[in-house]
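For this depiction, one protein chain was excluded, whereas all remaining protein chains were kept in their positions.
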Amino acid sequence: MGVRVGILGASGYTGGELARLLCRHPGVELGLITSERNAGKPLSAAFPHLRGVAEGLRFQKLTAEAAQGCDILFGALPHKVSMSVVPGLLAAGQRVIDLSADFRLKDAAVYADWYGLPHQAPDLLKEAVYGQPELNRAAIPGARLVANPGCYPTSVQLALAPFVRAGAVDERLIVVDSKSGVSGAGRSPSEGTQFAELSDGFRAYKVERHRHTPEMEQELSRLAGRPLTIRFTPHLLPQVRGILSTCYLMPKEPRSAAQWRELMVEFYQGETFVRVLPAGELAGTAAVRGSNYCDLSVSLDPRTGWVVVLAALDNLVKGAAGQAVQNMNLLLGLPETAGLTQAPLFP
Amino acid sequence: MGVRVGILGASGYTGGELARLLCRHPGVELGLITSERNAGKPLSAAFPHLRGVAEGLRFQKLTAEAAQGCDILFGALPHKVSMSVVPGLLAAGQRVIDLSADFRLKDAAVYADWYGLPHQAPDLLKEAVYGQPELNRAAIPGARLVANPGCYPTSVQLALAPFVRAGAVDERLIVVDSKSGVSGAGRSPSEGTQFAELSDGFRAYKVERHRHTPEMEQELSRLAGRPLTIRFTPHLLPQVRGILSTCYLMPKEPRSAAQWRELMVEFYQGETFVRVLPAGELAGTAAVRGSNYCDLSVSLDPRTGWVVVLAALDNLVKGAAGQAVQNMNLLLGLPETAGLTQAPLFP
Amino acid sequence: MGVRVGILGASGYTGGELARLLCRHPGVELGLITSERNAGKPLSAAFPHLRGVAEGLRFQKLTAEAAQGCDILFGALPHKVSMSVVPGLLAAGQRVIDLSADFRLKDAAVYADWYGLPHQAPDLLKEAVYGQPELNRAAIPGARLVANPGCYPTSVQLALAPFVRAGAVDERLIVVDSKSGVSGAGRSPSEGTQFAELSDGFRAYKVERHRHTPEMEQELSRLAGRPLTIRFTPHLLPQVRGILSTCYLMPKEPRSAAQWRELMVEFYQGETFVRVLPAGELAGTAAVRGSNYCDLSVSLDPRTGWVVVLAALDNLVKGAAGQAVQNMNLLLGLPETAGLTQAPLFP
Partner (left out) sequence: MGVRVGILGASGYTGGELARLLCRHPGVELGLITSERNAGKPLSAAFPHLRGVAEGLRFQKLTAEAAQGCDILFGALPHKVSMSVVPGLLAAGQRVIDLSADFRLKDAAVYADWYGLPHQAPDLLKEAVYGQPELNRAAIPGARLVANPGCYPTSVQLALAPFVRAGAVDERLIVVDSKSGVSGAGRSPSEGTQFAELSDGFRAYKVERHRHTPEMEQELSRLAGRPLTIRFTPHLLPQVRGILSTCYLMPKEPRSAAQWRELMVEFYQGETFVRVLPAGELAGTAAVRGSNYCDLSVSLDPRTGWVVVLAALDNLVKGAAGQAVQNMNLLLGLPETAGLTQAPLFP
């Protein structure tokens, strides 16, 4: 008998991507999809593209009973909802990979400050394991609760980890200029994400304060072994999938362009899902669409001294559902790439 | 020892899709990719998205020697070039799945009329097997030369086959209004396919005469058992992938909407890659992106009498590379779905 | 003292286009914009692009008092709301150009059938003048109530008028395949018009029954002098602005391609906003973006006998706000092109 998994909140984009990946996964069976709005309808009612792919599945309301039959549950619920549901699931003996923001921050006060409400399960914050395999692999297999990273933080942390870990860059002068496709904003209709509003237009948003900032600072400070701050600016692209983060770092001591690249190559030695590009090539989102890859490139500007790191990933895959499946593979002791070997789709 | 396959003309979009599908195919090994322009470079020089997916492969020039090591060759060369190359490959004992237009028409005079040049290998036109598995499956396994259908014709033939085969519609009043994503125009740069020219714009082209018309008429006349003509209008969509063909048919005798749909459902009984949608749902290209599915829907307009059939497919997959792999599976006696089980990508 | 005009329901896309055109119009002053949702806010709160263009204007709630100061009112309210408001405005002595569907149909029973509710001001249906200047110019100047045509009907009627008026085509075999940019669906958020749902995808909708059908049939039957039916299929394009209607007509008697084109050229002699393209060129939406032009082209398919007419316009301008301003110019005795001479925007 195979492992049975479920998706809580399966009618949004992240839920749909989880369904796409899990129904073709060789080691597990997708046995549960929940949605309050679509309860009773087949998966294809929300996702016509999956007709015939996962035929029998119907949405159910999320109940303790429904959840019980699963070995692992993916939480694709909104933040705040997630922290009200997860404790019960854990108490019932289940393992949870939570894709909301609710269990990523270690400090309940930081959560309250950035999310504007008190955390309802602060005791779980310490137990939750931050699920970014390339930076935290050892801790994941034994976890009951995995906090799946945010899409922006995944890109930024992969971009900066080699350099902050090495203590090679000024921790007070990190500038991150990120651009995201609109699928990152979720499936709920809003004026700002209408086609006619976004098409042929580009804008920044939440320039002064975006909730992914403390997550990046927490994880990179941990890697650096000392506190660092990040000037983070998110932008909305007129495209569906993809995040490109352009990161500016000021070296503490001079290195050649080749040495900066070498630092990165060595750091990601053996990682399947991180592709460090050859010198002279630049990361872009088109090359990772639909896949679990994160592409990285490093450039040095000798005129101004800045090092420029580019990180590109698909926000719904490596930035969400794909990384969650990678975490599941680790929990189950499967090959980390199981179910994630689809090549990117281009053009 | 596995089966070894090669792609001739592998640096265009169709070639890239063949590479994407074949390098993840469980039953064959991709051993050859040719490109005059990129000879010597790795696959990722033309397709950065495939970096790490098919690592060792390098483009070669197309020579008899290079081709020899392969059991099956996919021809993704331009028409005219194809008919100059294929005879030699067959003579050398290879099997060829040709994705150009050169071997689709049975009549060399029709070819000369629509393509504006005499056919160079007219003897092969009779031997070539038209590779649309759902409509011509029995003939494919034994073929030396498979002519892979055009993208528009695949959609139109799947849409109309059940009705013309049944003799249910007026053969002189068939109107087909097709819309294609721009990847169908190939990868060679031209002013008309520049982003700035196409974006937020829509237009028809080749309204009076498009080369896919005789292909549709040939195949559907064969199915109908009598000659038919099609009024075919292609349009260019501001999108990358996808063809939607809206087909207007005038019934010879009245049937209910349910009966029209039933005709189609029965015709495609058991076909994995044709999804006949439930009554009330309409085919669209977003639901088939990146997959080998063709979605079909049927509507009846009781006011005017017209039956409206919609067919949606991904022009690079079911309309080209995916169907070619389906044909290869038939040639090799593999399960017809091998290597083609990727779910569509949405959003 | 200039003429003072107002826009009722000014925070949607049609309202925004009216504001854009009217605040640069040489003969009128935009003195009122209403919006229940935005009352009290400046125009730029809904339309940041108009900041500095129409600086002092603030949205008001729609009241009889607010409306009173205007000589002409543009109704950009939803259908059903419009027919509840317009009678009062007329009673108060104002002239109204209504952009909703409420006063376009002459027959209250047809309205009830297609809109699913009884008409609340059936007496006004006869008085209302259908505001398509090229086809109904003489009736407009004296009107109290102008019913501004729908976007699809404007394109279809301009495409077909020369041929149905001449009695040159079979009235029972008219097929119209229309494609519209998504701004035609309005500004209210819905899942189906989200960027991530629409981008790189194309689909038909309301295939069996779209409310613009009776409007086209009414106007074209009037021109033809006998009843005709239209098989009309609307589609949604992944673009913001533009409608292309591809129309299929079956000649009653043979004519050459040049003669078909000549019929059209003569019909539109002297019309500024209709551009009949030279033989060999095809109408597309990119050439009319942001302008009040409708581009037309005619092709003949000698193989099948069909005549194919293409009509391209900007659904928000010639299909809505621009045509409304054209009607206003006629009401006021101004040059018909006043305020409408902006060249299209390309690329």
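We just call them A, B and C in the order they show up, numbering each chain from 1.
Just so we're on the same page, a contact is a pair of C-beta atoms (placed from the backbone, for glycine too) under 8 Å apart; a residue touches a chain by one contact, two chains touch by 3 or more.
None of these values were measured; they are calculated from a predicted model.
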Next item on the list: Could you tell me which of C:240, C:264 or C:298 touches the chain that is not displayed?
Entry: C:240
Item checked: Touching residue (missing chain; options B:65, B:123, B:191 or B:253) -> B:191
Next item on the list: For the chain that's not shown, point to the residue among A:221, A:272 or A:299 touching it.
Entry: A:299
Next item on the list: Determine which one of C:290, C:305 or C:335 touches the chain that has been left out.
Entry: C:290
Next item on the list: Out of B:177, B:200 or B:336, point to the residue that touches the absent chain in the complete complex.
Entry: B:200
Next item on the list: Can you list, in ascending order, the chain B residues touching the missing chain?
Entry: 13, 181-183, 187, 189-191, 193-200, 238-240
Item checked: Missing-chain contacts mapped onto chain C -> 13, 16, 20, 23-24, 47-53, 183, 199-200, 240-241, 272, 275, 277, 281, 284, 286-291, 293, 295, 341-347
Next item on the list: Determine and list the chain A residues touching the chain excluded from the picture.
Entry: 172-173, 175, 177, 179, 181, 196-205, 207-208, 229-231, 233, 235, 237-242, 244, 246, 248, 282-286, 289, 299-301, 303-304, 306, 308, 310, 312, 347
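Going forward, only the chains that are shown with their structure count from here on.
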Notebook entry, point to check: Using C-alpha centroids, which chain lies at the maximum separation from chain A?
Noted result: C
Notebook entry, point to check: Where the CA atoms of chain A average out and where those of chain C average out, how many Å apart are those spots?
Noted result: 45
Next item on the list: At least two other chains touched by the same residue of chain C: list those residues.
Entry: 181, 196-200, 238-240
